[in-house]
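With one protein chain held back, the other chains of the complex are shown just where they sit.
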Amino acid sequence: MSMRISVIHGPNLNLLGARQPEFYGSDSLDEVNRRIKRRGEELGLDVRILWSNHEGEIIDAIHDAREWADAIIINPGALTHYSYSVRDALTAVRLPAIEVHLSNIHAREEFRRHSVVSPVVIGQIVGLGSLGYLLALEAIQRIVDASHT
Amino acid sequence: MSMRISVIHGPNLNLLGARQPEFYGSDSLDEVNRRIKRRGEELGLDVRILWSNHEGEIIDAIHDAREWADAIIINPGALTHYSYSVRDALTAVRLPAIEVHLSNIHAREEFRRHSVVSPVVIGQIVGLGSLGYLLALEAIQRIVDASHT
Amino acid sequence: MSMRISVIHGPNLNLLGARQPEFYGSDSLDEVNRRIKRRGEELGLDVRILWSNHEGEIIDAIHDAREWADAIIINPGALTHYSYSVRDALTAVRLPAIEVHLSNIHAREEFRRHSVVSPVVIGQIVGLGSLGYLLALEAIQRIVDASHT
Amino acid sequence: MSMRISVIHGPNLNLLGARQPEFYGSDSLDEVNRRIKRRGEELGLDVRILWSNHEGEIIDAIHDAREWADAIIINPGALTHYSYSVRDALTAVRLPAIEVHLSNIHAREEFRRHSVVSPVVIGQIVGLGSLGYLLALEAIQRIVDASHT
Amino acid sequence: MSMRISVIHGPNLNLLGARQPEFYGSDSLDEVNRRIKRRGEELGLDVRILWSNHEGEIIDAIHDAREWADAIIINPGALTHYSYSVRDALTAVRLPAIEVHLSNIHAREEFRRHSVVSPVVIGQIVGLGSLGYLLALEAIQRIVDASHT
Amino acid sequence: MSMRISVIHGPNLNLLGARQPEFYGSDSLDEVNRRIKRRGEELGLDVRILWSNHEGEIIDAIHDAREWADAIIINPGALTHYSYSVRDALTAVRLPAIEVHLSNIHAREEFRRHSVVSPVVIGQIVGLGSLGYLLALEAIQRIVDASHT
Amino acid sequence: MSMRISVIHGPNLNLLGARQPEFYGSDSLDEVNRRIKRRGEELGLDVRILWSNHEGEIIDAIHDAREWADAIIINPGALTHYSYSVRDALTAVRLPAIEVHLSNIHAREEFRRHSVVSPVVIGQIVGLGSLGYLLALEAIQRIVDASHT
Amino acid sequence: MSMRISVIHGPNLNLLGARQPEFYGSDSLDEVNRRIKRRGEELGLDVRILWSNHEGEIIDAIHDAREWADAIIINPGALTHYSYSVRDALTAVRLPAIEVHLSNIHAREEFRRHSVVSPVVIGQIVGLGSLGYLLALEAIQRIVDASHT
Amino acid sequence: MSMRISVIHGPNLNLLGARQPEFYGSDSLDEVNRRIKRRGEELGLDVRILWSNHEGEIIDAIHDAREWADAIIINPGALTHYSYSVRDALTAVRLPAIEVHLSNIHAREEFRRHSVVSPVVIGQIVGLGSLGYLLALEAIQRIVDASHT
Amino acid sequence: MSMRISVIHGPNLNLLGARQPEFYGSDSLDEVNRRIKRRGEELGLDVRILWSNHEGEIIDAIHDAREWADAIIINPGALTHYSYSVRDALTAVRLPAIEVHLSNIHAREEFRRHSVVSPVVIGQIVGLGSLGYLLALEAIQRIVDASHT
Amino acid sequence: MSMRISVIHGPNLNLLGARQPEFYGSDSLDEVNRRIKRRGEELGLDVRILWSNHEGEIIDAIHDAREWADAIIINPGALTHYSYSVRDALTAVRLPAIEVHLSNIHAREEFRRHSVVSPVVIGQIVGLGSLGYLLALEAIQRIVDASHT
Partner (left out) sequence: MSMRISVIHGPNLNLLGARQPEFYGSDSLDEVNRRIKRRGEELGLDVRILWSNHEGEIIDAIHDAREWADAIIINPGALTHYSYSVRDALTAVRLPAIEVHLSNIHAREEFRRHSVVSPVVIGQIVGLGSLGYLLALEAIQRIVDASHT
């Protein structure tokens, strides 16, 4: 059975492409998701993608991953900076997770430099645009593989 | 075609009138909304009003305004003080917006003095009760008109 | 008519038992709720219990308590640390409330030491596991009784 | 007898139009004052306007308002951020007052986000250019009228 | 042999009843102690109570509990906010302890929100008046019992 | 020749009596000044009194004291909290000075607890109403006398 | 019956004269106390003086004042900067109190600028050496007299 | 026509020579001004000098420079540390300006290390005594010349 | 000509494998470098690797990259947290750069959460062990390619 | 006559051996004191040792040292972190003093990193267990000897 | 013998001209050094110039100045903001020193506003480009001359 990855996009990521392209690139979320799917297939991964503007749905999705997924890739959007609930959900499900940010959050407003989620994930890929998701797929696959050995 | 304004009320504003009238006045949200509607008609504006206790629905409503509205008037309630997601939504849709607070948030608890939303809107009207919404309608109309010239 | 108590559980409490048992104990939320119900019956209380991962639903539940309940017992989960909206909801409904935390939030990460909810409730019971809810039932009953005298 | 309003402009507002038009607009203080006067007449208000670069004269003008005015509209300029003396003057005269800022002080340097005056006035109108004064006239009229009922 | 509990009251608690009854209730310390004793008897506990205005005596009492008691219930009064010596004493004796505060320390002055003792006890019962001691007796009994299993 | 004392009142002190009598008492500045004069005569002191709402005039008055006075008694009003210029003036003239505040500045807003003037005067008399000036006269006389021995 | 004043000296004040005379003057505590006694007699006051290095004894003395004294004059020594217990004792006994410091605590180390006691006393006399006690006697007499009218 | 420079001295600089010569040197302001004048003549500059203890007059002088001067050299005295009004005046007139301080403000009290004016001038010359003004004349001449090329 | 990448390792990275393997993994720096080289070859990149414990040599290497490389991959070790000189070097050479950290710096000591380098690079890959370098190679190649289009 | 050293142990040091041996070692205070005595004899020192859980007794002991001792070795226990009274006592008696801590206070909780006592003693020996006292004896002997030359 | 000046350039100054010309100007370090040399010759000074990217070499150069130079002119580059070692070196050699910065460090990132070096030099010349070095030469010559008188 192939490894299963839950990819979770947080608030405002649906506006990708239309929203501040200098930070987030000009591809729509659909295009990004297609690329994620394609890369997942190349790597032999079973990828499910969820997006929501609702913190509660993000938390529910993380909980659901407990039943279904081997790992999580998450871009919590602006929830990154205050949602201790998302953080606690990630801790609670005890799945390996990688945090992705499209833009370099350290080169923008001060508040974006602090992630409440970072201390409970394995690592972060930041500032590399949608490529970040693809690299995260590759990384999480190796990390899960290694932990199974 | 008349100018279209999306008016958005955040958490707990449904309790208006019943809730701490020394801060928020004794009118119910329905009464306030009627006044907003009436003033909108006087000014020749097409006004839609949304209230929600759910951050996600507030964000969705801001996104929807992209398709429909020329401008936004928003009172994010207590989300004002922590919802970077609402802030990012307002930035993403690139519509002129005015932030309204019924009570003088600078004369109450310390945490109310900081709005994470203020830096991304045009301006604020604070402490003038439900009159603030009516003034905001007048102001946003002039601002949108001016930007069309 | 018996006294009515609304018990509200916040995000991630559904994972009780499965989640970090060193902090939260090994009982599931169902077991905890059964114990709350049983203790309520012993005390002659009418107890309703709500859990949600959604801040908006927590706020709605607090508002609903206005119509139905005499008092609130709330464990806001990680919302404790940032949800000024939950705080404002508790203030707005003007019902006596007790805040419960299963783990000792003062013996964990720094951010858990600050509750934005504490200043608007009657008191807190912290670190005593699910027993905290049972003690809170007993306490809130006496407090409501005393205020009726 | 018509209601009397004292409008007070603080330091550097005399340079309006010439000074950073991207923040303050391109109208001169004279033009803004004419508009204030005209709007006052429309509303049946007796309006007196004072401008000074001297903190002491601002304080004197606030004191004088005690004898003459029913309310104050004040844009303290940069005194907003440090003049506890202006704040105490506003408190001492016990007249309703509205604070106006032409630019959105929350979207500029960090220091502009803190107003020492805000906690002692009724409310603020911020970021709406010279329109802010006109809206303030309308608001203060209603507020004074309401308090006389 | 019955379980033995050391109840320790810190500075100024002798003035209970006379002191700010809006915060601390109108019962004297004697009355509170009688109620503690009675509840202890109901629960089959051997309870000893000490009060002192002297930090050194509080520390001595905690040390003495090492020889005699199975658990500690402590209200350190204002020592809560600075006495790292009391904190170290509680750590050193390695007995389960519950911290009790009569008033809701989170709804008063800012300094009262920080307890230096909280990180080294099992939990806190705050804001429930003298009832807090009675609930603490019940809780500590269960906790000690559970740890003996 | 009798000792000469310069008494300096800062902004808003002219409103004494009319202004927040719960903090500042109900006597007018004229009455307070008469009392200061009378007490000065009793003590054989030559007292000159200046009041101004203008920081610049306060500074000028401190400079003038260099030529005329043996000591300064100053209540800088709200300038206390930010006027490093007044502080530097006091340092520059090298006269013994006592700082007086009518109200207990430590029992009011947080910002009033910090005086930029305190580190460069001999001492402070705070919270004792207009009596503070009379005690300051007595104190400064003894201090100047002692320094002449 | 004459008015009764409890004068309380905190830690290290017994070393007066021997200790850093540049800050505290060269008179011993005995000499200072004699002067306080003499001034008390002149004013027709019944003065009792207590000194202790023990925080607990300071608190006990404040409590005792409840039974005996009409007012308190207190120099808490270094307890000023951390003893919330002494603060609470002063609040609890509800007697008018004046805080005295021999040296100008605002012209020394940073930590001395913050007094936890100041917000709960009537006022402070700071930096005037032992004269501060004598002025405090005079002030407290007038304040108690005024409150009896 | 020769280049015109406005030199502006802030509060307390009139006491130069008499005031803390270890920081400010022993020359009077008259001597310093003579030296500035002489150096101006050597460089072929038309120099006008203003001194005031009044913040408002400093601001007025900066505004006047708009009409007359090609550049500003300013030592705002202690206004440096809080006068956002002086800062805004310098921004508003859009003239090149150099900030001069006689003493090394970084080697004295902590508050002197922060200048609210520095971010809006071209540069600073600090700690070089009255020579600082002479170097500033030379520098501003070159900078204005360069900008005219 | 193939794209050229300068890979720079900062202080203590030579101890890789021997040093805290729970954070940094058990591979030696030689093994990591071999893997970087191999991955570079696969991608058709010309990779040069430098390691130094000396901040100055790191800066020199960044400067040298100006002449030779198309992009930089840097793990500044603990210099990350204070070396504004390394930051300025990266800014000065104007080459695209990716910051790599082996361990999750957000899950360790507080000081490790702040990188002075992050605001001037394109992005970060954090917590993914030596895999981070390999992903960075892939990312930087795409980014440089994209910028050449 | 031999040199006389006062060794003072603060709160909770009586529990040495029993208390957190991973920090404080497994020797009892009696054993440590015997070792101190023995080392004192070897060095020809007259050593007196005091332990107390009472801040007041620690202060008294420091004062007594004025009459009897040539130097002080003090481990103030947790008083280290807040007792400005102990600090002032050490300053007041003007004896050379060395501060000893058994555990490395910089490798534990944040609050332990700040000692209010350190600025007024000669030096500190930290983290070397009971050996710290023995080294302090040797050091203080040399320092006192050197000051007598 | 002519006066000898050691001019020291810190990290990244070798990239002058190439690096952010909007901040640092377009002249190369060679050109700046030639201008420094030429100005030195005009003033009759013996000038030696050192540049290094290595903190250790900067410190060595400051130490060497002890043997050779009468004064130091130093632009520590980004070491300005953290190198307490450079600061201590400047203190240790006890030579007069002037700190030069090409750009206005107060008009850029927040971290650049704090110099750890400023408190131990005579003064600073900031924001005047390479002219700053030439003015510093002139200033240091006068200061050394004056100290020889």
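Chains here go by letter, A, B, C, D, E, F, G, H, I, J and K, matching the order in which they are written, and residues are numbered from 1 within each.
The working rule: a contact is a pair of C-beta atoms (placed from the backbone, for glycine too) under 8 Å apart; a residue touches a chain by one contact, two chains touch by 3 or more.
Predicted model, so just to flag it, every value in this text is computed and none were measured.
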item: Touching partners, among the displayed chains, of the absent chain; value: I, J, K
item: Option from K:9, K:87 or K:101 whose C-beta touches the chain left out; value: K:87
item: Positions on chain K where the hidden chain makes contact; value: 54-57, 59-60, 63, 66, 82-85, 87-89, 91-93, 116
item: In chain I, positions touching the absent partner; value: 10-12, 14-15, 18-20, 52-57, 77-79, 81-82, 111
item: Positions on chain J contacted by the hidden chain, ascending; value: 98, 104, 106-107, 113-115, 118-128, 131-132, 135, 138-139, 142-143
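Here is the rule we use: only the chains that are shown with their structure count from here on.
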item: Listed pair (H-K, A-C or I-K) duplicating the F-G contact set, over half by residue number; value: H-K
item: Length of the line joining the C-alpha centres of chain B and chain K, rounded to whole Å; value: 54
item: Chain centre separation in whole Å, for chain F relative to chain B (CA means); value: 48
item: Contacts with 2+ other chains: residues of chain C; value: 54-57, 82
item: Chains grouped in pairs wherever the two touch, ordered by label; value: A-B, A-C, A-I, B-C, B-D, C-E, D-F, D-H, E-G, E-J, F-G, F-H, G-J, H-K, I-K
